[in-house]
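Note that one protein chain is taken out, while the other chains of the complex remain in position.
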């Protein structure tokens, strides 16, 4: 069960409204790597967690923190949208079809017109100058943005990745404004992202050192069941061999169980496929003279 | 530019059709972590890559390989769907509304009826017993499943995560069938996933050792611009302290730049937010007696 | 900022697993009117609320409660999925293509086969027998399911509607199981839905009696700006006049400002539209001899 | 079966094109509460209706009217897009990378450039200056926007809410233009929304007075099957008690069957959940030493 | 403006309910090529049409007809869902976890259980045994399924294709049932699809013979602006030359303006791309020693 404290985890209000920046901040709420994603991902991972209690508790702690991050950003967006212009200025050249829509050489009008024209229209029409559950182009957050697989190493790697993309995006947004209030709030969130990247790296170390899971995920699958001769080969699917220069092309594999091999000119191991005959009642097009199905098998 | 060889990278045909398993295999084609995802993700990362040529080439090599993985799975699905039943058997008890739909105590009919009832209906109606660009519940693959941020460490972590989820799902599907042909093909793909997990771990090491990027991503953002006092704190947002037991709660941080700190009873640092007044022309509900906007700032 | 208590708001475990019922319960988590919807809708409405503090506080209270409802249902789903069968039983008639897939006249096998065939495949492949952020057909929850318009009467009506659909669906699911544990948990949630329907009716009364908003929403828009002669007419767009028998067809209007009028044989008030000429550089098909744009206006 | 009259229900053409306003008007066609929603929602409710004929007829009447509303708005959008600029003006400073793209101090050019830059690009590329089945950010209308549950009170409340959001959005768009033609057409649609809000309120009264349904929906579910001790409690999930001040916190409940109760300091009624053990063949992470499943039940 | 006649265009009721077939019929309502698609596509094309009046009128006629096709199918689905089982039968082996869920060797129970398990769960939970605006896997219809480009030849080809896929799917569904009532209704719809395929072929002929548009669409684009040396070449991107055997590989081109040419061993005409340097403030990974941007151009 959950409780709410009316105070924000951290917040400095923007010095000035900026409706266009509000549009961009939506990416941090409802984008693929926004706060709705990490909140929902950590909560579902916690609820689905069968592992040791410390992981479950940790997942729910951080998931609960992230709800408050949406709250901070929603507050920021409301402030950034304050007093946003609702329409372009009608003045200036009225002698032509287009010219009549808006105009004037007054720089203030030009500014207003640019803002009114480029805002997210749903910020005025739908939400009345409030945040929405969407990203910076207005696409809604959705449940396929998250994963909770029950395998903690797979999921911790997902979390590390989400915090990496998330901090990258927060930093980019930091660079895209000069407002000290916005930057102050973001500098707190960026610090939390630093923690959370460290946290997932620590959780991966914790989990791997506990022996519960390691590379390759899932590590308890018997590796003799896989085609091990292909488990450490890099296949060069292009002309040119720049890809031979990386760590992945030679030396011991990262899991310590093999040796990287560079296959410079890979050839297919299978044959050209023989599709089954079509089903007459489904009216697929079929080769009339085709012989009965004879699928060749790999030996 | 791309070229095609009609032979498959690897393939053993299923011994027997299994339309219900075909439905499940769709997850590996069009699911969040299916082959369409890794193919598109690696290709877009390659096309967007500004980094050293070896990374770009490597990304495009593996992206090109993954196109062939979709091809293998699409072939498998066509074979699994061969001869799928199109309707339930009408016989048996005809004396009641429901009973009349299908029936009979013949086990063969029961089997047919279960299959006909539980298949993905689009496998017959839409694709004529072929693969679709959807996951195991028929939800279509979409472009928000991938990321190509231009920051290679963020993206390599995403790739490591995708291959971890992907191998996990392939292994689960391996456990969900006894067909030797299907298992043989999957055992090749699982081996490639083993390689690809190792490959991304190697790429991460390669990139970090080159000095181009490290934790926290993006590492070139000046850390004095973030609220560093909060950059290594774990906030315990719940009652109970199981989460204090993990590696993330104490000791040096993973990036070597700080010390983890466990905040057992965190308090908000901000104040309760004061939203701006509503915009009359948008007809939002407003507190009549509300004073002019006065946003308190964090000091 | 938010806090978590590890205990559930209310919970009785299912007596027995039932993976097919787990699939259906997803509707209450990630469906259009599931708990993710009411949680997110109330929180965003609270964060966007400019109105009197009691509304904002009330919205955030109930939004916070709803997070815990997702938690209860996610727990229920994990219990319902416990021990779910991963594959069909291979025995019985092996003398034909289909017959060989699964079979046997053993009722136990038949049961297992039905369950294994009809489960949500993502419950095994993707989430490892845990809940997902999707509805009962696997479609993901998304941000367009919610609204937070800033106009409280519009939004309270939305909330009343969501709780009505939500309680209806919970009651239907109650009827679709005999498990006493599941029914006990649902009976708590249904009671909360009863409260929440009452709560929104009360909030509507509270708001209307405060004079802040009334019918028609938004009530502060000057009604002389609308075509008032059409503001209380029912247009009968079909042959036959059964629709004349309802309260909406005669008598004083509900807002007390007009009188319902039944227009039995409505005629269009406008003319056939005259579309503008196509733009040559967009290569639209155009009537060659078409005269210059002359749009007739309503007088 | 349906018929078409080429004349519009009502229409006054815009005085002047305004491609940016056309982008916004899309919200009224394909947005969550646009005309496609009400049209489809009423038609499906009518087709699914088992109730008295007057409701079925009324639903199909209004659904049929709404098709014509899409028609009016599509016509408006074509007129607003007439002569829209397809590219920015190339003149002015050509001495730098950015400067060369477009420029000039001519206000007319600036206006053209703003319009060409901020239009919905699909209005030119995809639809050739015509309306699309999308909202104001280009997100497509979809079938999850509607509901037809078969329970008429639940659905009438949905309709009341849709018309409230719809009128709110139409009024906001009215405020966002000065074009007399657009305003005239909108003033008709706003009047129809006034009627439709009244209509649904009347339909609710009609239905409740008929005894077919009342609060709480669905009212025929035996209330002794719900945990009635929690059916009228407001749980205060936050610090502070502003939420105690509303009608929902005290006094008789709206359904006349209970008394509101304010629970100032709610405690969880359930226990911390005990998740079942993981399934080994799904490779979820599991606590090694975990005892067999023992789910405690609420007594 | 539109009108409704309560009678259906054509209809024969199903002889017996069949809830699983109801699930499949949804494809014809809300699938990519279902009736919602053709209805909306033709109406939007009509509303956007600038061409001769006969096209506009014809488009709106057929679009109006299609609304009634949704109506027929929604009625069929309600009949097919009549009396659908809401839960599985609880009897039989109760001695194990799974066995206890449902069972019994009674064939009637087995039938009921299969139906209850494989139905679209939203048909009971969400719509109360009515049709929904979704396809056969429950994915909602959406506005990206349609196109109305303003170029009539492009759009008529789209319509021809939609009717081809639509008739194919209707025929497949015809084969998937033995119910005489369902088949009778479908046989009417299939006949209409026959007409509509003929209609679009006729419309294409009509349009081409009028000189308004021909191949390649859009035909008024000056062909000397395209790289005409590549306008009739087939590039063989694979090993093997089976693709040389078709009409597309030799002989005069279909537009009568060129000669097909088979390029057996195509080579890239461009160079390897040189991406621009990364933007430091976006923290993309960049090759340190990379020279300034120098994009080679094709000569």
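In this document, chain identifiers A, B, C, D and E correspond to the written order of the chains, with residue numbering beginning at 1 in each.
Note that in this section contacts are C-beta pairs under 8 Å (C-beta built on N, C-alpha and C of every residue); 3 or more make two chains touch, one makes a residue touch a chain.
Here the structure is a predicted model, which is why all the values come from computation and not from measurement.
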Given B:80, B:129, B:207 or B:231, the one touching the chain that is not displayed: B:129
Considering the complete complex, of B:149, B:197 or B:215, the missing chain is touched by B:149
Which listed residue, D:32, D:124, D:215 or D:253, touches the chain dropped from view? D:124
What is the set of chain C residues that contact the non-displayed chain in the whole complex? 168, 171-172, 175-176, 281-283
Under the stated touch rule, tell me which residues of chain E contact the chain that is not displayed. 5-13, 32-33, 53-58, 60-62, 64-65, 72, 75, 78-79, 81-84, 86, 124, 128-129, 139, 142, 144-145, 147, 149, 151, 153-154, 157-158, 160-161, 164-165, 167-168, 171, 174, 181, 183-185, 187-188, 190-195, 197-199, 201-203, 205-206, 209, 215-218, 221, 223, 225-238, 240-248, 253-255, 258, 260, 268-273, 275-279, 281-284, 293, 295-298
Given the full complex, what residues of chain A touch the hidden partner chain? 16-18, 20, 23-24, 27, 31-32, 82-83, 85, 105, 107-108, 110-112, 114-115, 117-118, 135-139, 169, 172-173, 175-178, 237-240, 266, 268, 275-278, 280, 282-288, 290
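Just so we're on the same page, only the chains that are shown with their structure count from here on.
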Same-interface partner of A-B, chosen from the options C-D, B-C or C-E, over half of the pairs matching: C-D
Of C-D and A-C, whichever chain pair has more C-beta contact pairs: C-D
Suppose each chain is reduced to the average of its Cα coordinates; what separation in Å results between chain D and chain E? 26
For chain A, jot down the residues that touch at least 2 other chains. 1-9, 48, 53, 55, 57, 60-61, 64-65, 75, 78, 86, 124, 126, 128-129, 134, 139-140, 142, 144, 147, 149-151, 153, 168, 171, 218, 221, 281-283
